[in-house]
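Every protein chain but one is kept in place in this view of the complex.
All chains are identified by letter, namely A and B, in their written order; residue positions are counted from 1 within each chain.
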Amino acid sequence: MKLSVDRITKQYKNKIAVDRISFDLTEGVTGLLGANGAGKTTLMRMMSGILTPTGGEITADGIPVNTENYRALLGYLPQDFGYYPEFTAREFLEYMGALKGIEKKKAREKSSELLELVGLTDVARKKIKTYSGGMKQRVGIAQALLNDPAILILDEPTGGLDPKERVRFRTLIEELGKKSIVLLSTHIVSDIEHIADRIIMMKDGSLIWQGNRSDVSGDLEDFYLKKYE
Amino acid sequence: MDNNEFKNLIKNAYCAPKPVRKDEFISKLRPGKVSTFRMLLQQIPYIRPYVWIISAVIIGIAIAGSVIGGEGTDRLIGLIMPITAVVGMIENGRSKRYNMSELEMATRFSLRSVILARMAIMGFLAVIVTAIASPVIANSFGMQAVMTAETILMPYLMTMIISLHIERSPLGRENGLSSVVVAGAVMLLFFLIWESETGIVLYSSFISGGCGVAAVIVLGALTLTEQWLTVRNVEAFA
Partner (left out) sequence: MDVGKIYDKIYRYVYFRVNDRTLAEDITQETFLRYIGKYGNAGSVEIRYMYTIARNLCTDEYRRIKPESLSEEMEEIPGDSGISEEKMAVRQALEKLPYEDREILLLRYVNEEPAGTICKALGISRFALYRRQKKAEDKLRRELEA
(Lines give C-alpha, C1' and ligand atoms only; values in the text may rest on other atoms or scores of the structure.)
Protein backbone atom coordinates (compact mmCIF):
# COMPACT_ATOMS: atom_id res chain seq x y z
CA MET A 1 0.00 0.00 0.00
CA LYS A 2 1.16 3.52 -0.67
CA LEU A 3 0.20 6.36 1.60
CA SER A 4 0.72 9.53 -0.33
CA VAL A 5 1.00 12.96 1.28
CA ASP A 6 1.08 15.62 -1.41
CA ARG A 7 1.86 19.26 -0.67
CA ILE A 8 -0.20 19.20 2.47
CA THR A 9 -0.72 22.54 4.17
CA LYS A 10 -2.57 23.74 7.24
CA GLN A 11 -2.94 27.41 7.73
CA TYR A 12 -4.54 29.13 10.65
CA LYS A 13 -5.37 32.82 10.88
CA ASN A 14 -2.02 33.92 12.15
CA LYS A 15 0.17 30.91 11.59
CA ILE A 16 1.10 28.21 9.10
CA ALA A 17 1.21 25.02 11.11
CA VAL A 18 2.15 22.72 8.24
CA ASP A 19 3.76 24.10 5.12
CA ARG A 20 3.50 22.16 1.87
CA ILE A 21 4.81 18.82 3.05
CA SER A 22 5.11 15.89 0.66
CA PHE A 23 6.23 12.33 1.19
CA ASP A 24 5.18 8.76 0.45
CA LEU A 25 5.01 5.90 2.89
CA THR A 26 4.91 2.16 2.37
CA GLU A 27 5.05 -0.80 4.73
CA GLY A 28 7.61 -0.35 7.48
CA VAL A 29 8.25 1.99 10.35
CA THR A 30 8.73 5.69 9.69
CA GLY A 31 9.80 7.99 12.46
CA LEU A 32 8.58 11.58 12.46
CA LEU A 33 11.04 13.68 14.37
CA GLY A 34 10.53 17.23 15.49
CA ALA A 35 10.41 19.48 18.50
CA ASN A 36 7.17 20.29 20.24
CA GLY A 37 5.28 22.74 18.09
CA ALA A 38 6.96 21.60 14.88
CA GLY A 39 3.60 20.63 13.44
CA LYS A 40 3.79 16.87 13.90
CA THR A 41 0.44 16.56 15.59
CA THR A 42 -1.24 18.78 13.03
CA LEU A 43 0.21 16.68 10.24
CA MET A 44 -0.87 13.45 11.87
CA ARG A 45 -4.36 14.76 12.45
CA MET A 46 -4.65 15.53 8.78
CA MET A 47 -3.35 12.09 7.93
CA SER A 48 -5.96 10.57 10.19
CA GLY A 49 -8.76 12.35 8.44
CA ILE A 50 -9.82 14.38 11.44
CA LEU A 51 -8.44 17.75 10.44
CA THR A 52 -9.18 19.27 7.06
CA PRO A 53 -6.09 20.49 5.25
CA THR A 54 -6.01 24.00 3.84
CA GLY A 55 -4.26 22.66 0.77
CA GLY A 56 -2.87 19.48 -0.70
CA GLU A 57 -4.01 15.89 -0.80
CA ILE A 58 -3.59 12.72 1.19
CA THR A 59 -4.50 9.35 -0.29
CA ALA A 60 -3.94 5.69 0.49
CA ASP A 61 -3.77 3.67 -2.73
CA GLY A 62 -5.92 6.38 -4.21
CA ILE A 63 -8.50 6.45 -1.43
CA PRO A 64 -8.90 10.03 -0.20
CA VAL A 65 -8.30 10.72 3.45
CA ASN A 66 -11.72 12.15 4.20
CA THR A 67 -13.62 8.96 3.45
CA GLU A 68 -15.03 6.19 5.61
CA ASN A 69 -13.02 3.67 3.58
CA TYR A 70 -9.76 5.40 4.47
CA ARG A 71 -10.60 5.58 8.15
CA ALA A 72 -11.47 1.89 8.05
CA LEU A 73 -7.84 1.16 7.16
CA LEU A 74 -6.54 3.38 9.90
CA GLY A 75 -5.45 2.95 13.48
CA TYR A 76 -4.74 6.21 15.30
CA LEU A 77 -3.35 7.01 18.72
CA PRO A 78 -3.60 10.70 19.60
CA GLN A 79 -1.06 12.35 21.84
CA ASP A 80 -3.68 13.09 24.42
CA PHE A 81 -6.87 11.17 24.96
CA GLY A 82 -9.35 10.40 27.68
CA TYR A 83 -11.86 7.70 28.46
CA TYR A 84 -15.42 7.47 29.68
CA PRO A 85 -15.09 7.04 33.44
CA GLU A 86 -17.37 4.05 33.73
CA PHE A 87 -15.36 1.97 31.26
CA THR A 88 -13.08 -0.95 32.01
CA ALA A 89 -10.30 -1.59 29.50
CA ARG A 90 -12.32 -4.36 27.94
CA GLU A 91 -15.45 -2.19 27.63
CA PHE A 92 -13.39 0.62 26.18
CA LEU A 93 -11.99 -1.64 23.49
CA GLU A 94 -15.39 -3.06 22.67
CA TYR A 95 -16.82 0.45 22.40
CA MET A 96 -14.05 1.51 20.01
CA GLY A 97 -14.53 -1.75 18.14
CA ALA A 98 -18.17 -0.86 17.55
CA LEU A 99 -17.18 2.54 16.20
CA LYS A 100 -14.69 0.89 13.89
CA GLY A 101 -17.47 -1.22 12.48
CA ILE A 102 -16.15 -4.49 13.88
CA GLU A 103 -18.77 -7.13 14.51
CA LYS A 104 -19.44 -7.69 18.19
CA LYS A 105 -18.13 -11.20 18.56
CA LYS A 106 -15.01 -10.45 16.59
CA ALA A 107 -14.48 -7.28 18.61
CA ARG A 108 -14.60 -9.27 21.80
CA GLU A 109 -12.05 -11.80 20.53
CA LYS A 110 -9.79 -9.12 19.19
CA SER A 111 -10.00 -7.19 22.45
CA SER A 112 -8.86 -10.22 24.43
CA GLU A 113 -6.04 -10.77 22.03
CA LEU A 114 -4.88 -7.17 22.23
CA LEU A 115 -5.19 -6.94 25.99
CA GLU A 116 -2.90 -9.96 26.12
CA LEU A 117 -0.52 -8.33 23.67
CA VAL A 118 -0.13 -5.16 25.74
CA GLY A 119 -0.08 -7.07 29.00
CA LEU A 120 -3.33 -5.84 30.51
CA THR A 121 -5.26 -9.09 30.71
CA ASP A 122 -5.05 -9.18 34.50
CA VAL A 123 -6.60 -5.77 34.91
CA ALA A 124 -8.93 -5.85 31.95
CA ARG A 125 -12.02 -5.87 34.13
CA LYS A 126 -10.93 -2.96 36.26
CA LYS A 127 -11.99 0.59 35.46
CA ILE A 128 -9.50 2.61 33.46
CA LYS A 129 -9.54 5.35 36.06
CA THR A 130 -7.60 3.02 38.34
CA TYR A 131 -4.81 2.65 35.80
CA SER A 132 -1.38 4.22 35.82
CA GLY A 133 -0.33 6.52 32.97
CA GLY A 134 1.61 3.75 31.29
CA MET A 135 -1.32 1.39 31.50
CA LYS A 136 -3.67 3.98 30.01
CA GLN A 137 -1.25 4.47 27.18
CA ARG A 138 -1.22 0.74 26.55
CA VAL A 139 -5.00 0.75 26.28
CA GLY A 140 -4.63 3.49 23.70
CA ILE A 141 -2.19 1.41 21.72
CA ALA A 142 -4.51 -1.58 21.89
CA GLN A 143 -7.49 0.36 20.53
CA ALA A 144 -5.42 1.53 17.57
CA LEU A 145 -4.87 -2.08 16.59
CA LEU A 146 -8.46 -3.29 16.79
CA ASN A 147 -9.16 -3.24 13.09
CA ASP A 148 -5.79 -4.71 12.03
CA PRO A 149 -5.01 -1.40 10.43
CA ALA A 150 -2.98 -1.19 7.25
CA ILE A 151 -1.99 2.31 8.38
CA LEU A 152 -0.98 3.01 11.95
CA ILE A 153 -0.44 6.59 13.07
CA LEU A 154 0.92 7.07 16.56
CA ASP A 155 1.43 10.51 18.07
CA GLU A 156 4.07 10.48 20.80
CA PRO A 157 3.09 6.97 21.80
CA THR A 158 5.86 6.39 24.31
CA GLY A 159 4.82 9.19 26.63
CA GLY A 160 4.20 7.84 30.12
CA LEU A 161 5.70 4.42 29.49
CA ASP A 162 8.30 3.09 31.87
CA PRO A 163 11.52 1.63 30.44
CA LYS A 164 10.22 -1.93 30.42
CA GLU A 165 7.01 -0.87 28.68
CA ARG A 166 9.08 1.12 26.19
CA VAL A 167 11.08 -1.94 25.18
CA ARG A 168 7.94 -3.98 24.82
CA PHE A 169 6.41 -1.23 22.75
CA ARG A 170 9.39 -1.01 20.41
CA THR A 171 9.28 -4.74 19.78
CA LEU A 172 5.59 -4.50 19.02
CA ILE A 173 6.10 -1.66 16.56
CA GLU A 174 8.89 -3.48 14.78
CA GLU A 175 6.60 -6.44 14.35
CA LEU A 176 3.72 -4.31 13.09
CA GLY A 177 6.00 -2.55 10.64
CA LYS A 178 6.50 -5.80 8.78
CA LYS A 179 2.97 -5.79 7.44
CA SER A 180 1.62 -2.27 7.96
CA ILE A 181 2.56 1.32 7.35
CA VAL A 182 3.57 2.70 10.74
CA LEU A 183 4.18 6.38 11.32
CA LEU A 184 5.23 7.36 14.77
CA SER A 185 6.13 10.79 15.98
CA THR A 186 8.41 11.66 18.82
CA HIS A 187 10.82 14.29 20.02
CA ILE A 188 12.96 11.61 21.65
CA VAL A 189 15.41 10.26 19.11
CA SER A 190 16.21 7.06 20.99
CA ASP A 191 12.62 5.92 20.62
CA ILE A 192 13.01 5.38 16.92
CA GLU A 193 16.76 5.02 16.66
CA HIS A 194 16.63 1.28 16.21
CA ILE A 195 13.23 0.59 14.79
CA ALA A 196 12.61 3.19 12.11
CA ASP A 197 13.33 2.29 8.50
CA ARG A 198 12.66 5.82 7.33
CA ILE A 199 12.98 9.16 9.04
CA ILE A 200 11.15 12.39 8.42
CA MET A 201 12.26 15.54 10.21
CA MET A 202 10.08 18.57 10.75
CA LYS A 203 10.79 22.04 11.99
CA ASP A 204 8.35 24.93 12.23
CA GLY A 205 5.86 23.27 9.95
CA SER A 206 8.29 22.37 7.22
CA LEU A 207 9.99 19.17 6.22
CA ILE A 208 13.70 19.63 6.73
CA TRP A 209 14.90 16.15 5.84
CA GLN A 210 13.58 12.77 4.82
CA GLY A 211 15.37 9.59 3.98
CA ASN A 212 16.16 6.06 5.00
CA ARG A 213 17.61 5.31 8.38
CA SER A 214 20.45 3.59 6.61
CA ASP A 215 21.34 6.87 4.90
CA VAL A 216 22.20 8.31 8.27
CA SER A 217 25.65 7.13 9.20
CA GLY A 218 26.52 7.34 12.82
CA ASP A 219 24.42 8.80 15.53
CA LEU A 220 20.88 9.72 14.62
CA GLU A 221 20.72 12.27 17.39
CA ASP A 222 23.75 14.18 16.10
CA PHE A 223 22.43 14.08 12.58
CA TYR A 224 19.10 15.43 13.77
CA LEU A 225 20.67 18.24 15.76
CA LYS A 226 22.76 19.27 12.78
CA LYS A 227 19.78 19.27 10.48
CA TYR A 228 17.86 21.25 13.03
CA GLU A 229 20.16 24.17 12.55
CA MET B 1 -14.63 -48.06 9.53
CA ASP B 2 -17.14 -45.78 11.14
CA ASN B 3 -18.38 -42.49 9.84
CA ASN B 4 -16.32 -40.20 11.99
CA GLU B 5 -13.12 -42.00 11.25
CA PHE B 6 -13.95 -41.82 7.59
CA LYS B 7 -14.66 -38.09 7.78
CA ASN B 8 -11.43 -37.41 9.60
CA LEU B 9 -9.37 -39.38 7.11
CA ILE B 10 -10.71 -37.28 4.30
CA LYS B 11 -10.25 -34.07 6.27
CA ASN B 12 -6.65 -34.84 7.02
CA ALA B 13 -5.86 -35.82 3.48
CA TYR B 14 -7.01 -32.46 2.27
CA CYS B 15 -4.76 -30.21 4.26
CA ALA B 16 -3.24 -27.65 1.98
CA PRO B 17 -0.07 -25.66 2.65
CA LYS B 18 -0.81 -22.42 4.46
CA PRO B 19 -1.55 -19.37 2.37
CA VAL B 20 1.06 -16.65 2.86
CA ARG B 21 -0.56 -13.49 1.62
CA LYS B 22 -3.86 -13.85 3.43
CA ASP B 23 -3.57 -11.28 6.21
CA GLU B 24 -2.19 -8.65 3.93
CA PHE B 25 -4.96 -9.12 1.43
CA ILE B 26 -7.76 -9.16 3.95
CA SER B 27 -6.59 -6.03 5.67
CA LYS B 28 -6.83 -4.22 2.38
CA LEU B 29 -10.32 -5.34 1.51
CA ARG B 30 -12.85 -2.57 1.44
CA PRO B 31 -15.06 -2.93 4.49
CA GLY B 32 -18.68 -3.79 4.11
CA LYS B 33 -21.31 -1.11 4.44
CA VAL B 34 -22.88 -1.20 7.85
CA SER B 35 -26.23 0.46 7.76
CA THR B 36 -26.84 3.65 9.70
CA PHE B 37 -29.63 1.89 11.53
CA ARG B 38 -27.32 -0.87 12.71
CA MET B 39 -24.84 1.72 13.88
CA LEU B 40 -27.58 3.52 15.77
CA LEU B 41 -28.58 0.30 17.47
CA GLN B 42 -25.00 -0.26 18.53
CA GLN B 43 -24.94 3.09 20.31
CA ILE B 44 -28.06 2.44 22.36
CA PRO B 45 -26.35 0.41 25.10
CA TYR B 46 -23.93 3.28 25.61
CA ILE B 47 -26.63 5.74 26.60
CA ARG B 48 -26.44 5.86 30.34
CA PRO B 49 -29.14 4.34 32.56
CA TYR B 50 -30.26 7.59 34.16
CA VAL B 51 -31.59 8.74 30.80
CA TRP B 52 -34.02 5.84 30.63
CA ILE B 53 -34.90 6.30 34.29
CA ILE B 54 -35.79 9.95 33.89
CA SER B 55 -37.95 9.15 30.87
CA ALA B 56 -39.74 6.45 32.82
CA VAL B 57 -40.26 8.80 35.75
CA ILE B 58 -41.83 11.43 33.54
CA ILE B 59 -44.19 8.89 32.06
CA GLY B 60 -44.91 7.72 35.59
CA ILE B 61 -45.82 11.22 36.68
CA ALA B 62 -48.07 11.61 33.65
CA ILE B 63 -49.89 8.39 34.48
CA ALA B 64 -50.13 9.19 38.18
CA GLY B 65 -51.36 12.68 37.39
CA SER B 66 -54.12 11.49 35.16
CA VAL B 67 -55.13 8.68 37.51
CA ILE B 68 -55.58 10.96 40.49
CA GLY B 69 -57.38 13.41 38.20
CA GLY B 70 -54.98 16.28 38.85
CA GLU B 71 -55.78 19.13 36.56
CA GLY B 72 -52.78 20.73 34.93
CA THR B 73 -50.77 17.52 34.67
CA ASP B 74 -50.08 18.45 31.09
CA ARG B 75 -48.51 21.74 32.11
CA LEU B 76 -46.55 19.98 34.83
CA ILE B 77 -45.06 17.58 32.34
CA GLY B 78 -44.42 20.46 29.98
CA LEU B 79 -42.43 22.19 32.70
CA ILE B 80 -40.42 19.05 33.44
CA MET B 81 -39.58 18.23 29.82
CA PRO B 82 -36.73 20.77 29.49
CA ILE B 83 -34.89 18.51 31.93
CA THR B 84 -34.96 15.88 29.20
CA ALA B 85 -33.41 18.42 26.88
CA VAL B 86 -30.63 19.08 29.37
CA VAL B 87 -30.03 15.38 29.70
CA GLY B 88 -29.80 15.13 25.92
CA MET B 89 -27.28 17.95 25.77
CA ILE B 90 -25.20 16.35 28.51
CA GLU B 91 -25.11 13.03 26.71
CA ASN B 92 -24.18 14.78 23.47
CA GLY B 93 -21.30 16.49 25.19
CA ARG B 94 -19.73 13.37 26.66
CA SER B 95 -17.13 13.00 23.97
CA LYS B 96 -15.81 16.47 24.46
CA ARG B 97 -16.02 16.34 28.24
CA TYR B 98 -14.02 13.14 28.52
CA ASN B 99 -11.56 13.94 25.79
CA MET B 100 -12.68 11.09 23.61
CA SER B 101 -13.45 13.21 20.57
CA GLU B 102 -10.18 12.72 18.79
CA LEU B 103 -10.23 8.95 19.21
CA GLU B 104 -13.83 8.74 18.05
CA MET B 105 -13.23 11.02 15.10
CA ALA B 106 -10.57 8.79 13.60
CA THR B 107 -12.77 5.72 13.49
CA ARG B 108 -14.69 4.47 10.53
CA PHE B 109 -18.01 5.80 11.74
CA SER B 110 -16.41 8.79 13.31
CA LEU B 111 -17.53 11.14 16.02
CA ARG B 112 -20.19 12.59 13.80
CA SER B 113 -22.04 9.31 13.82
CA VAL B 114 -21.75 9.03 17.57
CA ILE B 115 -23.33 12.43 18.04
CA LEU B 116 -25.92 11.73 15.40
CA ALA B 117 -26.83 8.47 17.06
CA ARG B 118 -27.09 10.09 20.48
CA MET B 119 -29.30 12.84 19.13
CA ALA B 120 -31.49 10.42 17.26
CA ILE B 121 -31.92 8.23 20.31
CA MET B 122 -32.65 11.15 22.62
CA GLY B 123 -35.04 12.69 20.15
CA PHE B 124 -36.78 9.39 19.72
CA LEU B 125 -37.09 9.09 23.46
CA ALA B 126 -38.67 12.54 23.73
CA VAL B 127 -41.17 11.58 21.08
CA ILE B 128 -42.01 8.34 22.89
CA VAL B 129 -42.51 10.13 26.19
CA THR B 130 -44.80 12.64 24.53
CA ALA B 131 -46.64 9.99 22.60
CA ILE B 132 -47.37 8.04 25.74
CA ALA B 133 -48.03 10.91 28.08
CA SER B 134 -50.35 12.89 25.80
CA PRO B 135 -53.18 10.42 25.29
CA VAL B 136 -52.86 9.23 28.87
CA ILE B 137 -53.35 12.73 30.18
CA ALA B 138 -55.82 13.89 27.55
CA ASN B 139 -58.16 10.95 27.87
CA SER B 140 -58.82 11.70 31.43
CA PHE B 141 -59.72 15.31 30.88
CA GLY B 142 -61.38 15.31 27.50
CA MET B 143 -58.77 17.57 25.96
CA GLN B 144 -57.47 16.55 22.65
CA ALA B 145 -54.27 14.56 22.91
CA VAL B 146 -52.77 16.84 20.32
CA MET B 147 -53.10 19.92 22.43
CA THR B 148 -51.55 18.05 25.31
CA ALA B 149 -48.67 17.06 23.09
CA GLU B 150 -48.15 20.68 22.14
CA THR B 151 -48.02 21.73 25.75
CA ILE B 152 -45.55 19.02 26.56
CA LEU B 153 -43.34 19.63 23.57
CA MET B 154 -43.05 23.38 23.30
CA PRO B 155 -40.83 24.04 26.33
CA TYR B 156 -38.69 21.03 25.37
CA LEU B 157 -38.18 22.18 21.80
CA MET B 158 -37.42 25.74 22.80
CA THR B 159 -34.80 24.52 25.28
CA MET B 160 -33.23 22.32 22.63
CA ILE B 161 -33.08 25.05 20.01
CA ILE B 162 -31.51 27.65 22.26
CA SER B 163 -29.11 25.20 23.95
CA LEU B 164 -27.85 23.78 20.66
CA HIS B 165 -27.37 27.23 19.27
CA ILE B 166 -25.45 28.47 22.29
CA GLU B 167 -23.33 25.31 22.37
CA ARG B 168 -21.93 26.15 18.97
CA SER B 169 -21.14 29.71 19.88
CA PRO B 170 -18.01 30.86 21.71
CA LEU B 171 -20.14 31.36 24.84
CA GLY B 172 -21.26 27.75 24.87
CA ARG B 173 -17.82 26.34 24.24
CA GLU B 174 -16.54 27.80 27.44
CA ASN B 175 -19.41 26.70 29.55
CA GLY B 176 -20.49 23.11 29.11
CA LEU B 177 -23.62 23.43 31.17
CA SER B 178 -25.24 26.36 29.43
CA SER B 179 -28.20 24.11 28.70
CA VAL B 180 -29.06 24.07 32.39
CA VAL B 181 -29.37 27.85 32.41
CA VAL B 182 -31.45 27.76 29.25
CA ALA B 183 -33.73 25.09 30.66
CA GLY B 184 -34.19 27.11 33.83
CA ALA B 185 -35.08 30.22 31.83
CA VAL B 186 -37.57 28.37 29.62
CA MET B 187 -39.17 26.67 32.60
CA LEU B 188 -39.55 30.02 34.32
CA LEU B 189 -41.02 31.62 31.23
CA PHE B 190 -43.68 28.98 30.78
CA PHE B 191 -44.39 28.90 34.48
CA LEU B 192 -45.10 32.61 34.42
CA ILE B 193 -47.29 32.34 31.33
CA TRP B 194 -49.31 29.47 32.68
CA GLU B 195 -49.69 30.82 36.18
CA SER B 196 -50.93 34.26 35.17
CA GLU B 197 -54.62 34.65 34.41
CA THR B 198 -54.23 36.43 31.09
CA GLY B 199 -51.30 34.20 30.20
CA ILE B 200 -53.23 30.97 30.48
CA VAL B 201 -56.21 32.36 28.58
CA LEU B 202 -54.02 33.54 25.72
CA TYR B 203 -52.18 30.26 25.70
CA SER B 204 -55.35 28.19 25.60
CA SER B 205 -56.76 30.07 22.67
CA PHE B 206 -53.39 29.83 20.95
CA ILE B 207 -53.31 26.09 21.04
CA SER B 208 -56.97 25.42 20.38
CA GLY B 209 -56.61 26.95 16.95
CA GLY B 210 -54.24 25.53 14.39
CA CYS B 211 -51.57 27.90 15.71
CA GLY B 212 -50.39 25.39 18.25
CA VAL B 213 -49.75 22.71 15.67
CA ALA B 214 -48.01 25.18 13.41
CA ALA B 215 -45.88 26.37 16.31
CA VAL B 216 -44.77 22.84 17.17
CA ILE B 217 -43.96 22.10 13.55
CA VAL B 218 -41.87 25.26 13.26
CA LEU B 219 -40.11 24.58 16.54
CA GLY B 220 -39.53 20.97 15.50
CA ALA B 221 -37.99 22.06 12.21
CA LEU B 222 -35.76 24.55 13.99
CA THR B 223 -34.63 21.86 16.42
CA LEU B 224 -33.70 19.55 13.58
CA THR B 225 -31.86 22.38 11.84
CA GLU B 226 -29.87 23.15 14.97
CA GLN B 227 -29.05 19.48 15.40
CA TRP B 228 -27.92 19.21 11.83
CA LEU B 229 -25.72 22.26 12.18
CA THR B 230 -24.22 20.86 15.37
CA VAL B 231 -23.39 17.53 13.73
CA ARG B 232 -21.90 19.29 10.74
CA ASN B 233 -19.79 21.36 13.06
CA VAL B 234 -18.28 18.30 14.64
CA GLU B 235 -16.65 17.28 11.40
CA ALA B 236 -13.55 19.36 11.53
CA PHE B 237 -11.29 19.25 14.51
CA ALA B 238 -11.15 22.76 15.81
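Heads up, the rule we're going with is that a contact is a pair of C-beta atoms (placed from the backbone, for glycine too) under 8 Å apart; a residue touches a chain by one contact, two chains touch by 3 or more.
This one's a predicted model, so the numbers in the text were calculated from it and none came from an experiment.
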Visible chains that the absent chain touches, using the contact criterion stated earlier: B
Hidden partner chain, touching residue among A:Lys15, A:Lys106 or A:Lys129: A:Lys106
Hidden partner interface residues of chain B, rising order: 1, 6-7, 9-14, 16-17, 19-22, 25-26, 29-34
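Assume only the chains that are shown with their structure count from here on.
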Of chain B, residues touching chain A in the complex: 23-24, 26-28, 30-31, 34, 39, 42-43, 46, 48, 94, 98-100, 102-110, 113-114, 235-237
Chain B contact footprint on chain A (complex, rising order): 1, 45, 48-52, 61, 68-69, 71-74, 76, 78, 80-86, 95-96, 98-101, 140, 143, 147-150, 179-180
